[in-house]
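Missing here: one protein chain of the complex. Every other protein chain is in place.
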Amino acid sequence: QRVRDLGIHPGILPTGPLNAITDVEGVMVGHQTLIEEDNIRTGVTAILPHSGNLYRERVPAAVYVGNGFGKALGFTQVQELGEMETPIALTNTLSIFNAAHGVADYVLNLPGNENVGSVNPVVGETNDGWLNDIRARVVDTEDVYKAIESAESGPVAEGNVGAGTGTRALGFKGGIGTSSRQLPENRGGYTVGVLVQSNFGGILTVNGAPVGEELGNHYLSSRQTTPSGQPTDLGAQNTRLTALSGLTGDTDGYDFDVDGSVMIVVATDAPITSRNLERLAKRAFMGIARVGGFASNGSGDYVIAFSTHPDVRNNLDDSGQTRQITELDNNAVSPLFLAAVEATEEAILNSLFMAETMDGQNGRTQEALPIDEVMEILEKYGADQ
Amino acid sequence: QRVRDLGIHPGILPTGPLNAITDVEGVMVGHQTLIEEDNIRTGVTAILPHSGNLYRERVPAAVYVGNGFGKALGFTQVQELGEMETPIALTNTLSIFNAAHGVADYVLNLPGNENVGSVNPVVGETNDGWLNDIRARVVDTEDVYKAIESAESGPVAEGNVGAGTGTRALGFKGGIGTSSRQLPENRGGYTVGVLVQSNFGGILTVNGAPVGEELGNHYLSSRQTTPSGQPTDLGAQNTRLTALSGLTGDTDGYDFDVDGSVMIVVATDAPITSRNLERLAKRAFMGIARVGGFASNGSGDYVIAFSTHPDVRNNLDDSGQTRQITELDNNAVSPLFLAAVEATEEAILNSLFMAETMDGQNGRTQEALPIDEVMEILEKYGADQ
Amino acid sequence: QRVRDLGIHPGILPTGPLNAITDVEGVMVGHQTLIEEDNIRTGVTAILPHSGNLYRERVPAAVYVGNGFGKALGFTQVQELGEMETPIALTNTLSIFNAAHGVADYVLNLPGNENVGSVNPVVGETNDGWLNDIRARVVDTEDVYKAIESAESGPVAEGNVGAGTGTRALGFKGGIGTSSRQLPENRGGYTVGVLVQSNFGGILTVNGAPVGEELGNHYLSSRQTTPSGQPTDLGAQNTRLTALSGLTGDTDGYDFDVDGSVMIVVATDAPITSRNLERLAKRAFMGIARVGGFASNGSGDYVIAFSTHPDVRNNLDDSGQTRQITELDNNAVSPLFLAAVEATEEAILNSLFMAETMDGQNGRTQEALPIDEVMEILEKYGADQ
Partner (left out) sequence: QRVRDLGIHPGILPTGPLNAITDVEGVMVGHQTLIEEDNIRTGVTAILPHSGNLYRERVPAAVYVGNGFGKALGFTQVQELGEMETPIALTNTLSIFNAAHGVADYVLNLPGNENVGSVNPVVGETNDGWLNDIRARVVDTEDVYKAIESAESGPVAEGNVGAGTGTRALGFKGGIGTSSRQLPENRGGYTVGVLVQSNFGGILTVNGAPVGEELGNHYLSSRQTTPSGQPTDLGAQNTRLTALSGLTGDTDGYDFDVDGSVMIVVATDAPITSRNLERLAKRAFMGIARVGGFASNGSGDYVIAFSTHPDVRNNLDDSGQTRQITELDNNAVSPLFLAAVEATEEAILNSLFMAETMDGQNGRTQEALPIDEVMEILEKYGADQ
């Protein structure tokens, strides 16, 4: 169940009708979930700002790199030009190049793009290599097409789907999560929607309650220590730390990889352009802190934000050297910032609450968040409201 | 009382002995508090990385701009060169240039600096213009000297002192606050200390408990609504939004200014240099989110971080074209990152808990956090531990 | 004489009527030159985007830091908000805080700003401390007022005036220089104007001709070596390098400080906002390379760019949460970029050609560029056209 279905209400702003990124009109989400034999646990999630030709009718966009230990693609061009020209795709670390090739392929083959010779796919990833045989790199162009072509507005599947199929977060099974916020009418009535692929570490906090601590399952906790006192399955990048912790030998190893990542997609129908979208993206980074994340060294914490408002789009087929746009004044963006923080917090929580225990390669199993236990903790802390 | 004296323990890491930025060996803090008649409520706070000639024995440093609506000085040079060459001073917005002049004066007049022709003061500010007659710009060079010369190691005065004399935060009286964290020995045993000048808005969260909501005093709340029934997130600079909210000509009409700011100073004795110090500074920004801040449009949220470790200093009087330094590996910095988030959270809380109700110009009074009420709320939420 | 008066035509685009930043309609420039006794050689130069209340009628703006060894003020807020709210002032390194205080004072005292409690002065500096007794810090608020109040459209004084009074560049007397470029009508007919305060080192190239090499006066050249083989008058910051060069002892010392700086102001009447203004500012940095600069370690190379087009201004006194703006498409900005490179190149050349030999403190004399010799060199290289 989603956190609101359990009575949990993080933040002060109301959600949109679906409490999903698809509350932002026009936004569509699709998943391609890959579960094969006992070793493939991965997939692709696609987010489309609108249903038209995204290359020709571009949305203003921005990116923010919270912690750049990641391979996310397409960021420098979005930053330079302030716009996005493809669907966003999320997948696993080692499949990101195949996925980007697929996104480019999709755009190149759209009607009207026959002469296009340059495409800038925006693709993100987190490392699902504990459950998933990531070195197999099974994602291919067809998977990207399936994710994109299955994209739809309406409710969004969460948990172990698409790019979240094999991820882990904050000591539990992670995955895809989404949420939204709506501003009061006198603040413009705009919607901010967020979708996350959660795969990072920290000390889980749920609506203010110290759930990770109560469960004894968090960064630096004893539960995250193996019998030998050695961390297990750290990313290969962490060879040195593995060695270090082995040397210390006694107490503080940990059995999950704090050095995961989180991809965050922020959509809004507020008429803002790249500079304020970048600021909005940065606020999503703050949302990570609200659930107990701290952007550890090995985490790839990336945010992509875009606006769907028709008045700020760049239609390639318009004529003229100038564009007339109507955008929000700086002084009117603060409520959007708050909305981004809150929706990110709740989207991450949804990714955990909606994920289920998943087994994977090498006989491993990642337990889901123990909802009953968690609800007891939330009750104890008055956080079940 | 400080939050720990009240039994509140945010985070999982232990504090240093003083739970203050001065737990980082060598760091010294001094305040010059200016309370004059009924309209001057401001001051200067100085932070010194060590007791030597800071210009000649430079500490590695970095800056991070969370939200750049502020006048903080000295940032581009710190970013370019990766080091700091003066004490840090904090003061109010319109006095920052006088304060910077004072810091430069202090450095120019240090023995050994007789031929120095270039100084890069690092100075931050927040806007205390609700209580303080900020346009009077009373801070002068002498005040800076007094703050610097009174700087000492040991316990740090908090609340309505120095640069925090006239500030407000999260709907209550803000001020200076500090806290620290110590890593486990097998993580290096390093200390991270934080000092803040709090003056920003949001929805106050204390150790996870929704204190701002319970008190009905937060951004967008009815208590922060004008007689005309509209919420107010207005700074004096926000003329347009003022007009929007129907407040034209009635700048006394608003309850608090969400568009304040927060200056955060992070010190560590871990041997890290500019790149990892910048990452550390960014984690302090995450700490703002933990107390309910969201970096509103008009907020100047700036972080300055430095390391005091002797192995990473740049001594101008050394000979040779190269420097040998010993620094932490990337893989060993994650615990420092967590420490920065936690110490920032607690430093902000201390700034609120230690501040007292203050009256100021135009007959205004800013109430302090109502500690008794707050403790009841914390008890209700199990956050008083 | 200005370079064009000597028949030199850098670049391919035509200049505006005045070949000055004031070709951008509305832009005004004023100088306050301070030459006192034998030791004060400094001043203030003010650039105003328009003649109205700059705080209330804000121009979009951006900054670019080429090399951040400098104290330029006001940059983070311009970057965050994408706009500028004061005149720009240029002065010397150690007087920058006084100058910023003066700019703030001017803005606070403008009619209509009686309740303003926050001002973000944009002030730049270079170090004129070889000729000027910089530690005297003689610039005061009155000097800033004089520069601002004397600002006018029309021709701009160049060379040893205002903030360029005591500067040196590329081995010769530097100063203030300006130039402009006009786009073809089918590219919009826009104007780009540049003003520089030149004080940096390198190997002087004039319209492609290797003037610095021919004159034997450039970075690393023997002419820039003292009899003792020791560099002289390096900034105090360069203590270590001084020592180093002293150690080498024999050949490669140099007698001028490559580690100067250059402040560049770029104005345009093209309707572009902060993102494209930042890109435009970056192209001015490229202009430095065309005259032989390379942004040495100690150089503070800063660019400020703004647009004067009425359609992109932010008028604080407008009502409404949104602003309608008309801006150039990304695809139409390339000619502006070229214009910024060319105008910067020529503005720097003008600063050198218009400066005259200046004596200063401690019996020092900085020779101006030897124009006759230079013209012979240019003729030799076909660069006198």
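In order of appearance the chains are A, B and C, and numbering begins at 1 in each one.
Everything below uses one rule, namely that a contact is a pair of C-beta atoms (placed from the backbone, for glycine too) under 8 Å apart; a residue touches a chain by one contact, two chains touch by 3 or more.
What you are looking at is a predicted structure, and each value in this text was computed from that prediction instead of being measured.
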item	value
Hidden-chain contact residue, picked from the options A:Ile8, A:Ile21, A:Ile47 or A:Ile134	A:Ile134
Of C:Arg290, C:His309 or C:Arg323, the one touching the omitted chain in the full complex	C:Arg290
Contact with the hidden chain (one of A:Thr76, A:Asn186, A:Gln324 or A:Thr357)	A:Thr76
For chain B, residues in touch with the removed chain	80-83, 188, 271, 273-275, 279, 314, 320-332
Touch list for chain A against the chain that is not drawn	56, 65, 67-77, 79-81, 93-94, 97-98, 100-101, 104, 108, 115-121, 127, 129, 134-135, 137, 235-237, 239-240, 243-244, 247, 300, 302, 316-321
Chain C residues that touch the omitted chain in the full complex	11-13, 66-67, 184, 186, 202-203, 205, 208-210, 213, 218-221, 237-238, 240-241, 244-245, 248, 251-252, 258-259, 279, 282-283, 285-290, 293-298, 329-335, 337-338, 341, 380-383
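Rule of thumb we're sticking to: only the chains that are shown with their structure count from here on.
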item	value
Same-site or different-site touching of chain A by its copy chain C, using the half cut	same
Separation of chain B from chain C, taking each centre as the mean of its C-alpha atoms, in whole Å	34
Inter-chain centre distance, chain A versus chain C - centres from mean C-alpha coordinates, in Å	44
Interface hub residues of chain A, defined as touching at least two other chains	279, 329-332
